[in-house]
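Excluded from the complex is one protein chain; the other protein chains are retained at their positions.
Presenting chain A:
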Amino acid sequence: MRKRYLVMALIVLSSISVFIGVKNITPLDLFQLSDDQAQTLLVSRLPRLVSLIIAGISMSILGMIMQQLTRNKFVSPTTAGTMDSARLGVLVSLMLFTSATPLQKMLVAFVFALAGTFIFMKILDKVKYKDTIFIPLVGLMFGSIVGSITTFFAYKHDLIQNISSWLQGNFSMVVKGRYELLYISIPLVIIAYLYANRFTIAGMGEEFSVNLGLKYKQVVNIGLIIIALVSSVVILTVGVIPFLGLVIPNIVAIYQGDNLKRNLPHTALLGAVFVLGCDILGRLIIYPYEIPIGLTVGVIGSGIFLYLLMRRIAYAS
């Protein structure tokens, strides 16, 4: 039922997204495109739309998987050090091979993101005091430490400007030839869907999983690999989109619980709609200029995040 509204919103926002921009293209023009307009559509507008949708879907799903695996509603790639580690990886790849191809960068970023997420999970195992708010704080601290290492080396090697472009999500750089890496997340999202039940069971703990004959460690590792891969792909193509992996899954969970398999379609749709909406907003506020999506999502997302936090506290007491 609600899914239908989400699909409609997605279609409407997608069409709006295609027709906003400095170059004026109206829906009527579609029937008689000038070369110039066709060029704009194919090189800029459509790739932007596709990347918005893919990034929105995959980042929200990542968040949901992470929240299941850590059994904590406030853990996401941005609050667990995954994104910061991926960024450190990008920096390392820039330092090691000056002319790294996007794929090489992605692989290095992936290795770092995976290592970072692993370390976070290990810290989680050691932490005795598993408070809902405490865990993401640990993640944020861990992320900040990794982030400061990145800044330090970036400063030393004069790469600050370069690296900060990966700090803030921005879809205005997305043009044909620069976003195709994002397609890697599509098969990963499909795998996530196929593994959804396993992730839910793993989220109920190791003993619970073993009782049902599930290979707990293997499932967690597959989850972490998906998380690290998608994070590094997204960070390289559009940059960090804060709060997305946090806010979307939480909203969906409030309405329909924690059954991952049932939630994934909603999470994916809502994620895409949210990112599209924020992007359109960012493009309209100071038209014809643009506000990077990292900012719009950051402002709106942090507002929702605060609300969820308050709600949780009220709920707990």
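The criterion applied here is as follows: a residue touches a chain if its C-beta (ideal position, glycine included) is under 8 Å from a C-beta of that chain, and two chains touch if they have at least 3 such contacts; residues count from 1.
Basically, contacts and distances are computed from a predicted model.
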The complex's invisible chain, by UniProt name, from "Dihydroorotate dehydrogenase electron transfer subunit", "Rhodanese domain-containing protein", "MoaD/ThiS family protein" or "ABC transporter ATP-binding protein YclP": "ABC transporter ATP-binding protein YclP"
Option touching the unshown chain, where A:G257, A:P288 or A:G303 are the choices: A:G257
Residue of A:G203, A:G223, A:G239 or A:G271 touching the missing chain in the full complex: A:G203
Touching residues on chain A - with respect to the absent chain: 71, 196-198, 200-201, 203-205, 207-208, 210-215, 253, 257-259, 261
